[in-house]
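Step one of this worksheet: look at the structure below.
Note that this complex is displayed minus one protein chain, with the remaining chains in position.
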Amino acid sequence: MSPTISCDSVYKIFGANANKLLADSNGSVDAKQFQEAGCIVGVNNASFDVEKGEMLVVMGLSGSGKSTLLRCISRLTDATAGKILVDGEDICLMNNKQLVELRREKMGMVFQNFALLPHKTVIENIAFPLQVKGVSTENSMYKALEMVELVGLKGRENYFPRELSGGQQQRVGIARSLAVEPDIWFLDEPFSALDPLIRKEMQDEFLRLQGVLNKTIMFVTHDFDEALRLADRIAIMKDGIIEQLDTPGNIVLNPATDYVKKFTEDVPREKVLKIESIMDPKDTNASDNLKVSKDDIIESVAEKILNSKEIIKVIDPKDSSEVGSINPSKVIKVLFGG
Amino acid sequence: MKKFISLFYALVLFAGFTTVAKAADPIRIPVLNWSSQIVMANVMAQAFEELGYDVELVPAESATRYEAVRVGELHVAHETWQSTMAKPFYEAMDKGGLIDAGSHLAPTLEDMGVPQWVIDENLCPGLPNWEALKSPECQANFATPDSEGKGRWLEGPYEWHTDVMPNRLKGLGLDDQWMVKFAGSADALWAELAAAKKEGRGTVIFNWTPNFTDAEGFVFIEFPPFYQGCRIEDGGSVETTGCGSPIGWLKKAAHIKFPITHTSAYKFYTKMEFTSGNIGEMANYVDNGGMTHAEAATAYIANNRDQIDLFMK
Partner (left out) sequence: MDKNYLETIRNSKPAQFGILIFIFLILYFLIPQSENNYLWRLPSVLKGIPLAINNVIFNALYEWFPLKVWDPVFEMYEEKAAFREFTKAVSQGLLFLITVVRELLLGGDKIIDVFVSDSWLKENDWLSWPALPWTATTVGAFLLGYQLNGIRLGLLGGIGALYISVFGNYVPSIQTLSFVLITTPICFVLGLSFGIWGYLDKKVETALQPVLNVMQTMPQFAYLVPIIALFGLGDHAGSIATIIIATPPMIRNTILGLKRISPEVVEAGLMSGCTKPQLLFKVLIPAARRDILNGVNTVIMQCLAMVVIASFVGAKGLGLNLKIALNSLKIGKAAEAGLCIVIIAVILDRFTKAWADKQKDYFENLTFFQRYKLLIIFAISVVIFSIIAFISGGYFDKINYLYVIPIEKGLTIAHYIDGAVDWVWETFFYSLNSFNKFLLTQVLGPMKHAYLGMPVIATFTLAMGAAYIVGNARTALIVGGMLLFIALSEYWDRALITMYMGSFAVIMASLNGIILGSIFGRTERGGRILLSFCDFFETFPSFVYLIPVIFLFNITDTSVLIAAIVYATVPATRYTVWGLKSVPLSLHEAGTMSGVSAFQRWTNIEIPIAFPTVMLGVNQTVVFSLQMVILGALIGTEDLGQIIFGALSRTKDGAGVALTLGIFVSLIAICVDVIVRNWAEERKKALGLA
């Protein structure tokens, strides 16, 4: 099966003579040079796939091109060059009608700055994508009401965006993007405006939803903790270039560049790594007294493992089958370095 | 919204088609802003309706209506005063589209004059003879703050007679004692009359008769008599241009197609010749009788049935 999203050498250059400059550069784009020529590089030669049901988290400093990448894939902006396939279809070749269809049926997006329609109430904002699709007012309103409850805004259906706090607005944005039940979900820093408590709650809710809905997700965040909690894979961007795209464990353990290393340096590994990332293959000597799940975060089970002082079985929580083993010494290495 | 717009276009198109298809045009009569004119318009309207025509009374402006008659937007212009409207009337006729449908019987006089109280209070001894204007005492009574010490003549809007009054002052040798100020509209003239009366001050002002001001009393200044060619624009010289105004006509104008499109109405219109008394009566119903213009017209017709019947024959 082909990947849900597939990017091949995608470039996005802002500026008047972007096309010409890009053609002259033979594919090797230097941000500095381009800047001198009056162009800004948004995305530089991005190639990657996102599989169905996968969650790809995109990280990077401010201005590194994360939002731009998302915009290219949703074709809110036209990529300057490259090929973007969504479910095997080249979206760059789609006409307006097909695009509308694609967005109505398949895509949802949560915007960095909320982007709520100022003239519509909470419930109208959430029902909006349904209404443009032609769902009857009654049905769309009931669906929207469900969403309002889901994001915990019940009682505020008839507020206008200007009457909501930043976090509340962001939740409206999330509810709106979910209303049409998209297969592909773009989230641009969706939780950044939320307070830590709600954020944690929303993350949990998000994971639960993802467990049930199994959407293909691209998720932008600045918060590494968040990335590690959620991501199947993480892409780290710098000046439009994807520096590394890998599993959280690999990113932390084997940073490809100094930039990525810097990015992950301060991250306490035990907090982010799952047992899976440090487990060994199945070991017949493993003790039967204790089992840990491969998805457990190291920190949460470290004490148990260290106390047992034995090699411990690692199982897949889904079917409780044994998938590997873990040696306490590995945990010590993660916790105390060396 | 979309529905609304398409409905709008549909209506416009529909209206365009249907109205074009209708051949029988209502007779369009202008309604201006003074009583006698409006009542006369209503008299005509009621008479035309009796003759079986549809009539429409159209609000219009005295200055622009000759152009409107010329292009066929109006069928008639039934009160055309010589002194104030002859110019646009003849210009429109020259350009084509407007014809002269004869005059009313009423003679008109349009000239400078003073309200009755100026005479009563002897603000300018010797009036109405123009020579009285020569005395400095008289002139001082008619000075205003912006007249630089001279006496002021308040003339109607400039385009009515352009330089006739300034020239007349020159011709009479009064131009270093008197100056001409142009009012902007007839309304302004009447406002000045009322203001002067309130203050009890004198004013020399342009006016005409028959007019509603006749009731309060108005005295025209007696200038040297008018004769053909006395004015500068008619070939006169500075010496002769001091002449007064002629006794003028009150004409009726019509659109060039009116005789053909509404034949019997046009016949009525050419025969329709009102006297000063008639016109005064029309205005009186409204100004003093408290009737609406339409009621006044009905009353006039009832009162002068013979005359109207005569026009209809």
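Letters are used for the chains, namely A and B, taken in the order the chains are written, and counting of residues starts over at 1 for each.
Simple rule for what comes next: a contact is a pair of C-beta atoms (placed from the backbone, for glycine too) under 8 Å apart; a residue touches a chain by one contact, two chains touch by 3 or more.
For clarity, every value in this text was computed on a predicted model and none was experimentally measured.
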Statement: Contacts of the unshown chain among the visible ones are A, B
Statement: Of A:12, A:66 or A:176, the residue touching the omitted chain is A:176
Query: Out of B:105, B:191, B:238 or B:310, which touches the unshown chain?
result: B:191
Task: Using the definition of touch stated at the top, determine which of A:47, A:113 or A:320 touches the missing chain.
output: A:113
Statement: Residue positions on subunit A contacting the omitted chain are 71, 74, 76, 96-97, 100-101, 103-105, 107-109, 111-121, 123, 128-129, 131-133, 137-138, 141, 145, 158, 173, 176-177, 180
Query: Taking the full complex into account, what residues of subunit B touch the chain not shown?
result: 1-2, 5, 8, 11-16, 18-20, 22-24, 28, 30-31, 33-35, 38, 58-64, 66-68, 70-71, 73-74, 85, 87-88, 91-92, 94-95, 144-146, 154, 157-159, 181-188, 190-192, 194-195, 198-199, 212, 257, 260-261, 287, 290-292
